[in-house]
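Once you've had a glance at the structure underneath, I'll fire off some questions.
The complex appears here without one of its protein chains, the remainder shown in place.
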Amino acid sequence: MRQVYLDHQAATPLLPEAFEAMRPYFTEHFGNASSLHQAGLRVRDALKKARQQMAALVNAESEEDIFFTSDGTESSNLAIKGVAYANERKGKHLVVSATEHPSVMNSVEFLEKQGWTCTRVPVDAAGLVDPAAVGAAITPQTVLVAVHHVNHDIGAIQKVAEIGRICAEKGVPFYVDCEASAGWLPVDVREFGASLASFSPHRFYGPKGVGVLYRSKKARLVSIIHGGVQEGGRRAGTENIPAIVGAGVAAEVAVEKLPGRMAHAAALQKRLWDGLASRIPYIKLNGPLPGPDRIPTNLNISTEFIEGEGQLLLCDLNGIAVASGSSCVSKSLKISHVLAAIGLDHALAQGNLILTLGDANTLEDMDYVVETFARIVEKLRNMSPMWDEFQRGVIDSVIAPTGRGKSFSQHAADVSGKAIH
Amino acid sequence: MRQVYLDHQAATPLLPEAFEAMRPYFTEHFGNASSLHQAGLRVRDALKKARQQMAALVNAESEEDIFFTSDGTESSNLAIKGVAYANERKGKHLVVSATEHPSVMNSVEFLEKQGWTCTRVPVDAAGLVDPAAVGAAITPQTVLVAVHHVNHDIGAIQKVAEIGRICAEKGVPFYVDCEASAGWLPVDVREFGASLASFSPHRFYGPKGVGVLYRSKKARLVSIIHGGVQEGGRRAGTENIPAIVGAGVAAEVAVEKLPGRMAHAAALQKRLWDGLASRIPYIKLNGPLPGPDRIPTNLNISTEFIEGEGQLLLCDLNGIAVASGSSCVSKSLKISHVLAAIGLDHALAQGNLILTLGDANTLEDMDYVVETFARIVEKLRNMSPMWDEFQRGVIDSVIAPTGRGKSFSQHAADVSGKAIH
Amino acid sequence: MSDTYTLYNPTVMDHFMNPRNMGDLKDADGIGEVGAAACGDIMKISLRIKDGKIEDARFKTFGCGSAIASSSMATELIKGRTIEEAMHFTNQEVVSALGGLPPVKIHCSVLAEEALKAALEDYLHRHPELAAKAPAAEVVAA
Partner (left out) sequence: MSDTYTLYNPTVMDHFMNPRNMGDLKDADGIGEVGAAACGDIMKISLRIKDGKIEDARFKTFGCGSAIASSSMATELIKGRTIEEAMHFTNQEVVSALGGLPPVKIHCSVLAEEALKAALEDYLHRHPELAAKAPAAEVVAA
């Protein structure tokens, strides 16, 4: 069976050259970077080199602005809480977009319990935040603005450079979560006007176990994992040297391959979406149209009248690895807050699938996915009471309304006795 | 030149069998454990197995009590802050021993800034904490007691089982940092009465990039790194699967090799300390005597009239890797707080060296270290004004007082114009 | 499937991939359609009942793998039972017959129980003469 991995947002295979670079650091050069003897001093050079490679990827002023953490989640936590705690006396207000990753959203919620307040700037139906609205949300108490570069679910590219200019004018540090873009789109912290930016190499063929936080010297930042004085006092704990070394290689490869990667992904994205849209009725692309507002690696679709988990499992049984933002797929039984933020009808959020493309995918893979997915949709629609009820005019379509029947949400509320959340 | 690595407290080489176990999880089985497709589901099994291996190492009730973090430092932070925040409404008082690792001490300091209070229970001259004193420090507001199993600097083994009984009687969760003991001494969370315990496999031949927190279901714990619902909602962020797999193997090997490791280390420890003590005058062992109160892998020595960094560098140039708790070695220019807590004279703290033994060390290595170190001490004493002034009776020895001359501290204060801190 | 990793156990996977009794019954004697407020799943069960016995059952489900498997299993289990027996049917039977469900998915089996009970209610509603004799359906929440 053909294997088509379309979940590059969740994980990517490690580059063989990154693995080779890491290899000596496990058993041979195993020292602790804090040690003052050969074993420790040797790995310091490796650490420094990796910092330079990271700085180059995002055009940081200096490798000293690069801090290593354990993953993208920790980087987000450090950016949000580390800046908030550092500026506690200045003010306790934050501004974030409504579609930030949970690592940002939940960090903010945690701070709210500790007395901070936060403005969540809404996004439009495509998932884009209005820079002017971000600017308008800034108050004299605002100590940080956080808007991600690219959304992890719907691939929307935010106008970060514009937001960065507004933040600079108002003198407020600006944090850009680049986890869903670094390695796949150009990231330039200076062009973005970012005081802080995060990404993690395991998202672009680097190893798991390392995240990166860029921080310009202008922004104050305190540690949130307390202990020793590793990472310039910004992150205590023994550095994960092998992973950091591999991450450096992945960053270097990303710089080199970026144009090719983007072109390849854009071609796949077009083939896949064109195929799905023409082959399957009642299907919708969520987020911006392919083009300048959408990362070429992401498709986020909703297939009406069927639910996401079943689609995902049947894709998997056919060799296709995908993700879903449907409530059944989440451990909390809630639809992705991103889908909620773009105002997607619950019926469509339920039928959600997230496809993220990568280097190894081919155009033939895309054709296979289209054909296979069409069969899966047919199978699940046959099983679905909603499809039947739509045929019979009991309920109407959200994607292509016929004017007959009630809405899915109304129907769901009627049969469950409660409004669907 | 003979190479003798005596810094196992800082880092250990990865076991080849652990590396082999990890290897497929980099490029081949690279999935994200949260994914619902083959790539993700496959690594879930690996994650579960590693949890079982960790549970076995510390005799945890269930693998569900094992949470993976990024390192020992993060585990300490999670234990301290995660329990403190979870019990905020119950009380805001903590009890810790005075010689906990900085990851504990600095977490506590952070909480103090947020309104918690903390009692630091002092240790005796050997570095041992009195269980009764811990019990006496507990108040109705106490939400956590933290006493490490073994001290990272001086190898003192605390009476954790006794402290655990007292905590159980008083109904207060007990956190035992086992970072300096797991893999080298038996760790039994049930015998210790530990509600929480932490360790990290990179300290016993496992990989960097993973730490462990054991938490019994009886103790409430909230997340401190916010985001997704990985690790049962206790630690957000993509799991570092390869490292976790390797850590599991290291834990399994540790269980099997433990008795051999301990016997081997004890023999080395005896040979080394006997050699040093007989060969070098004015040298002192810090912490408990070798025996039941001291981990067999650790020697912490102070050599009078010379400073630690010079000793460390000359050891290194002679192939011997060691650490030091002297102020010149620390980035903060402060002597190890452990040496301060046992009341070690500043002159001796300055001349401190920490030697930690491991599987690959031999008795011949120990003899080489003794001879080499004797030469190093001679060289540095020849360079030291203190040695000369001691000979001339200007200052006295702390280790073997002659009754002539003033104390080093007095002299240092006289020449610097300030009391030495 | 020896090399396949699955989210659910083999029985659940089997009922998801090859659902039994999928479809609608023409001229059903009772039809129940219910929804899960928790996640938005919808399940519909139709019954053919003759002489107080469930002769046939069909389901349609809009929901995750375990919802589909739960309704498939529920329809299997219920066939041949009397109305009275069916009234005592609980989700636990579904869970057991499926060999277990992940904790977060137990509500799918509850939905199957609810759909069945709704179909029975519908039948009794259409046959008020029987309703008096039958015990009230107790929907057991998980």
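For this structure, a couple of remarks:
So that you can tell them apart, the chains are marked A, B and C in the order they are listed, and the count of residues begins at 1 in each.
Following the convention adopted for this analysis, a contact is a pair of C-beta atoms (placed from the backbone, for glycine too) under 8 Å apart; a residue touches a chain by one contact, two chains touch by 3 or more.
It should be emphasised that the depicted structure is a prediction, and the values quoted were computed from it without experimental measurement.
The chain not shown here is in contact, across the full complex, with A, B. Touching the missing chain, out of B:289, B:317, B:360 or B:400, is residue B:317. For the options B:115, B:291, B:403 or B:417, the residue in contact with the chain missing from this view is B:417. Considering the whole complex, the residue from B:32, B:350 or B:372 that touches the absent chain is B:350.
Mapped onto subunit A, the footprint of the missing chain covers residues 36, 38, 41-42, 44-45. Touching the omitted chain from subunit B are residues 305-310, 313-314, 317, 326-329, 331, 333, 346, 350, 382-386, 388, 411-421.
Note that in this section only the chains that are shown with their structure count from here on.
Rounded to a whole number, the gap between the C-alpha centres of subunit A and subunit B is 37 angstrom. Rounded to a whole number, the gap between the C-alpha centres of subunit B and subunit C is 57 angstrom.
Residue positions 36, 38 of subunit B are each in touch with at least two other chains.
Under the contact definition stated at the top, the residues of subunit C that touch 2 or more other chains are 4, 7.
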